[in-house]
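The other protein chains are all here in position, but one chain of the complex has been omitted.
Should a chain be cited, it is by its letter among A and B, assigned in written order, with residues numbered from 1 in that chain.
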Amino acid sequence: MHRYLAGADDNRRMLEKVGCSSVEELFASLPAEVRCGPLDLPPGRSEEEVRREFWALAGKNLTTECSVCFLGAGVYRHVQPAVADALLQRGEFFTAYTPYQPEVAQGTLQAIFEFQTYVCQLTELDVANASMYDGATAVVEAALLARRALPGRSRVAVAGSLHPDYNAVLRTYAEAQGIALTEVGWDAAGRLDAASLASALGPDVCAVIVQSPNVFGVVEDLASVGATAKAAGALAVQAVAEATSLGVLAPGGRFGFDVVCGELQAFGIPAAFGGPHLGFFAARQNHLRQMPGRLVGETVDAEGKRAFVLTLSTREQHIRRAKATSNICTNHGLMALAATMVLSLLGKKGVREVALASHSVAEYLKAGVRGPGSGVRLAFPEGPTYNEFLVLHDDPEGLLARMQKELILGGVATTRLGTDLPRGILIAATERNTREECDRLLDALRRLA
Amino acid sequence: MSDTRSLREREKLIFEASSPGRVGYQLPTLDVPAADPAATIPAASLRGEIAELPEVSEVDVVRHFTRLSKWNYSVDEGLYPLGSCTMKYNPRINEEVVRLAGIAHLHPLQPVDLVQGALALMWELEQALIAVTGMARVTLQPAAGAHGELTGMLMIRKALQARGEHRKVVLIPDSAHGTNPATAVFAGFEVVEIASNEQGTLDLEPVRTHLDGGNVAALMATVPNTLGVFEPEIARLAGMLHEKGAFLYMDGANLNAFVGVAQPGKMGADALHINLHKTFSTPHGGGGPGAGPVAVSQALVPFLPVPTVEKSGDRFDLVHDHPATIGKVRGFYGNFGMLVRALAYIRSMGGAGLKAMTEGAVLNANYIRKSLEGIYNLKYTGPSLHEVVFDDSRQAEKGVHNIDIAKRLLDYGFHPPTMSFPLIVHGALMIEPTESEGIQELDAFIEAMKAIALEAEENPEMLHGAPYTTPVRRLDEVRAARQPVLRWQRPRE
Partner (left out) sequence: MTQPADRMYSRTHEWALLAGDVVTVGITQFAQEQLGDVVFVELPAVGAAVAPGKAAGNIESVKAVSEVFSPVAGEVIEVNTALEGHPELINKEPFGEGWLMRVRVVAGAAAGLMDAAAYETFLAEEGH
């Protein structure tokens, strides 16, 4: 028998009650043509053997923690407090399901309510949901919301400087939904090009999607983009791939944006080779009924005590089925809990300090790149940036490979992102990068570029 | 005594615990010059401190979330018989290995030679899922079951387009989970509902009739269906669909009912999502993250989302070059952390162990069925696999409904079964014990269900007020929906 299963005597007694002589009889309803032989898998292993296999697999990877890491492009290496992971490993949290029975799920529900509050505070919007799969799918849901909100308009103007993965996922969904996409270019400063935006707008456009900071790390002029979108009768959507930027940058909510959504991984979620991360979605009050995903609301119990419960669920697939606002069922609850803990630990001072420190490290690097003989040059010297910037280079992957021999993960080659971005390297800095690491990177660029 | 607290007292919101000057973190000393954002970023794009964020210490945070955790019921605490959700034990070794630095701290855009172990792991999991399902290939990208459904349906759509066909109709049985119709619509199809027969399963005839129209793209079927009953005609249905150029989408939510016994590949499935958080033990996390890999038949392989993980000699690579792909369905490559846990589970169980898992799940469900039959009504009496769906019709005669039974179960220390579907069973009580439970836990649950049935006879009024012993009592859900309060706000002075 197996350590995760009941024993032989349990089975014998149960079979007796069921009135079968063997378990095999319980599968009599499965016809012979669908049956299979023994699975072609190795035999079950002990915990020690499993550990051994995964240690070996892990050993074939270079972890970012054993290198000098300036990788970003949608996944950032920020503060990861011990407290968050320790609490996350409480079985009461991670072995519970979606809080459909609120009387025995107040822990999860209250945490989500706190999460929704944090997202509203960060975005300066009215309502936020319980989380989405990731930044890319959150942006898709924003486009879908816009289409529902403005029937008859089925075109989305989307910034070419949106994260290429977000853009690619949007294309996949848009095709099936009959949404046309018009790409909006960038100007010499790496910002959304005003003329390109103006020509993309029209009476059939339901949304303008802009990322800030964008994939080049450049901070967009949200006030202007928001006003332009509004004047054209379209919803304004801000995508955020680097959520710690919200510690110093004014969010779209301040400028009348309808939706601010994206990725909260930066607040304490491990990179984990790309997932699970934490999509978020916030909107203005008038879009409440069109929100995708789960919402937790405050109410009272039979004794008048404050309590929390999943609410407005008539929007969702399990009730509205084919007419649901989204087909999503699960969110990323555990990741939302992690971010809630990290945001609580950082609090008012820390959210800002992380952002200021990350910005400072990035500015130090930028100053180095601007200096003589740095080997590379800034793609957008006039573009204001938060903690990430693009340097131009003809063979970014070759250059990164040379640096990698010195255990420097110098950035992300735009050629890896597989689009029409300028050839070069995206360099991202966080509060975890030291001056010494920065100097090693600058030195490597000088020697190897 | 108003200032004292008891274990039944509620925890404040973290925002209400805020006290000026407290911090719960310390950053490394900043050893580069502090940069003023205003020096480079236009003032209008900047913000100051976010005034409403809390100020709490590390101890405050530990206490707050520890207390909150105690208000949750979880699999670690006991039987969690939510039908269709497969709340099985989540092994701790899975949690350990996913936190190895060489696994948790990998950036998805590191050069591929520095992540060969991660790619090997994904490749191994794909091979294992192929072995389990008997399908041609598997994409690991979808983030959840519903996301997997969408990925599968987009592939079917693309395959039809590649043949120059624009079929619009997707057939879905009335017993289906709500994600199926929602997904079909999001993939650009129209839904036609197919009525189940008296056994709650699918007949060939209604499907054949629709197929004759020539506009059917696919049938979405859950196997076994949401009653826990195997679809006896599934292979013939697949044959009929294929003959007419349509596809069989199989909802794999209930795959755990036949792993090691039968294979979707042999049933004729063209696409099947696999909820790793159900069959393969990854934790539900209070509502995600899940993972919903999709296994496909040879016919759909060209349309898999990119990138795929390919092996050549000893080297693994991420390959984007698939001209007919549906594209990307999410950022990067999937919920990698969930993939790691699932592979650890498959390694722990082994081939024979997975079959024993299936047998345990089916035996446990049948034990509950046998023990409660005659006490709760069983509308559909076909043979149960991993779950059994009773209903409240006997108790309803006394005015007691499934919600009352569910809430009373909380007083007996158990999480209730699923009640919201299948829609073909009014007042459903869908019970899925999983293989994790031994006979004592099952007996305790059965005794509780029997006791509640008795209470329904003798004291139905009492059940309407249940639960009585939980941290909070029944909630005013009407108020929550009529005047939605979805965030905390500082009370006005």
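Following the convention adopted for this analysis, contacts are C-beta pairs under 8 Å (C-beta built on N, C-alpha and C of every residue); 3 or more make two chains touch, one makes a residue touch a chain.
In this text the structure is predicted, and so the values were computed from the model without any measurement.
Touching the missing chain, out of B:319, B:454 or B:478, is residue B:478.
Listed residues A:313, A:374 or A:415: the one in touch with the omitted chain is A:313. When the full complex is taken into account, the listed residue touching the unshown chain is A:289, out of A:3, A:35, A:52 or A:289.
Considering the complete assembly, subunit A touches the hidden chain via residues 289, 313-314, 319-320, 323. Remark: the residues of subunit B touching the chain excluded from display are 420, 477-478, 481-482.
Quick note on the criterion: only the chains that are shown with their structure count from here on.
Our note on geometry: subunit A versus subunit B, Cα centroid distance of 19 Å, whole angstroms.
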